[in-house]
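The complex appears here minus one protein chain, its other protein chains still in place.
For reference, chains read A and B in written order, and residue numbers begin at 1 within each chain.
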Amino acid sequence: MEKALFIIFAVVSVAAALNILLQRNPLYSALSLVGTLIALSALYVMLRAQFIAAIQIVVYAGAIMVLFVFVIMLLNAPKEAPYIEKHKALRFLAIPFAGLLIAEAFYVIRLVKPIQMPASDDSAQAVGTTLSVGTKLFTDYLLPFEVTSVLILMAIVGAMVLARRGED
Amino acid sequence: MQEEITKPRETLLDAEEMALNMGPQHPSTHGVLRVLLKLDGETVIDLDCDIGFLHRGVEKIAEQDTYAMITPYWDRLDYVAAVSGDLCYVEGVEKLLQVEVPRRAEYLRVILTELQRIASHLLWLGTHAIDIGAVTVLLYCFREREEILKIFEDFIGARLTAHAFRIGGLWWDVYPEFETRVRDFLKIIPDRITEYETLLNTNRIWLSRTVGIGVLPAEEAINLSLTGPVLRGSGVNYDVRKAQPYSAYADFDFEVPLGENGDTYDRYLIRMEEMRQSVRIIEQALDGLPEGPVMAKVPKVIKPPVGEIYHSIEAPKGELGVYLVSDGTGKPYRMRIRPPAYINLQSLKRMAIGHLVADVVAIIGTIDIVLGEVDR
Partner (left out) sequence: MPEILALLIAPDWVRSLTGERPPNVFWAEYIVWPLIQIVIVLFVVLTVVAYLVYFERKISAFIQARLGPMRVGPWGILQPAADGLKLLLKEDIIPIKADKLVFSIAPIISVVSTLVVLAVIPWGAAWATIANVNIGLLFVLAVSSVSVLGLVLAGWSSNSKYSLLGALRSSAQMVSYEVGMGLSIIGALIFARTLSLSGIVEAQRADGLPYFLFQPLGFLIYLISALGETNRAPFDLPEAESELVAGYHTEYSGFRWALFFMAEYTAMLVTSAVAVTVFLGGWYFPGLDWIKSNWGPNIYVLLSVAAFAGKIAVLIYAYMWFRWTWPRYRYDQLMELGWKWLIPAGLANVVLTGVWYVLALPEAQGGVFGFVKQTAGRYVPTGYGKIYFILTGFIITIPLSWALLATINRRSRDFNLHDQRQLQIKLRSERIKRNEPVAE
């Protein structure tokens, strides 16, 4: 059962990810990205990381992608040829980079040992729940957590400063 | 890079100004008004009214009709206040003919026009409220307006274009139950007005949608030659019923409500109070209703002496005037209408610039236009 679900969602996520690259219309790419994110969150659920799965949808699919779509709508997709077609030489760089990426992927796959899926008893299920994530976040990782929140606050303040600059 | 960013792009929203076309088929332009809005985001930066979709050339038609034949056209100017339109024209012709109308007819005319004022204000309140999103008020208002229309129907035979008056008085005397019918209506209406006020007067959302919206200072209202509740909302005390009493208005005791701030909320309060004052006038008229004939002696073929007159009345929307030139024949040489809604509509641009699109709808509502009268 788990294998079947894994295959379904893996195929969906990879296909959607490919579609992001293949689409000419940026809005369709963005929609494919939503598909990828949802398929990935299903994979998270299968790894018993329900909290991460839900947050993935709330933050990425629900908030950030809406923002993406907004921006695409407002800028309405430039009609001129993309950057890559103006500079044809860059195209030949793609092959070595792709080779590098594939080599990297192989290396990682060979290096990482397959982990045992946690058994479906309660203690293992607790790994990905809100309780365990919260406990870790507010004890072991408190400093990174706070630093990140300060960083985001800075970004918000920066955005407000930039947005209000024209009104002087 | 800098150039790329500042280069204008052809998009729906990114353009610095967006033109939005409201109407002529739009649910809240109260008919076939077309408003061309220039928007920055949702803020109105410029506005233009395009009118004339309902133009029928009433003034020109009048030159080919006899005086009696013109009267029904006046029902169809402000079709939600047909009786008031009739009164203006009929009194104008009587002035030209120098006919003395019987007292009973004068009183009945006052009763009918004041009933019509209540009906018109009820319709205004309902549509204004629905523009701002309070749907239910409309149906309450129509419930009461229905009573008035029934009274009209039983007397005149028509509900909307109630052709009540004839030159020289009334065609018929009222039916026997007329007085009790009107009194029954007067019994319920003050409570009903209070009911609408309970729904709206202190409602936070209603206040935030109307207070400070479409402010018009008194000076500017006078300069735009506005009349009616829109003028009085800015605190200018001008009501034709008081300034140049016509018909029997000099006999009655009533007050002219005035606003202070000249915003949408003040104009709302004024119209509510005007309905109450209309009730007072009708009560006094019913109490003092004289006996006697309802029709003066008027020749069958009306041929006024050579001359010209201007006569105006206080219609629900403002000062409704008629300018008549007679060349001694049976047809007027020229008839000119002073439509209050048309002139009040001028203030839309002045009031709406700087507000949001949603406020434009509220401001169109507060001016209380009827396109039949604007376009003539």
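Quick notes on this one:
Heads up, the rule we're going with is that a residue touches a chain if its C-beta (ideal position, glycine included) is under 8 Å from a C-beta of that chain, and two chains touch if they have at least 3 such contacts.
Because the structure is a prediction, the values reported are computed rather than measured.
Considering the whole complex, the residue from B:87, B:129, B:156 or B:218 that touches the absent chain is B:129. In the complete complex, the hidden chain is touched by one of B:206, B:238 or B:252, namely B:206. Touch with the chain omitted from the figure is made, among A:11, A:58, A:93 or A:142, by A:58.
Panel shows subunit A; residues 1, 27-28, 31, 34, 38, 50-51, 53-55, 57-58, 61-63, 65-66, 69-70, 73, 125, 129-130, 166-167 of it touch the chain omitted from the view.
In the full complex, subunit B makes contact with the omitted chain through residues 12-13, 16-18, 20, 26-28, 40, 42-43, 45-46, 129-136, 139-140, 143, 199-200, 203, 205-206, 208-209, 353-354, 356-361.
We take it that only the chains that are shown with their structure count from here on.
Separation between the centroids of subunit A and subunit B, computed from CA atoms only, is 61 Å.
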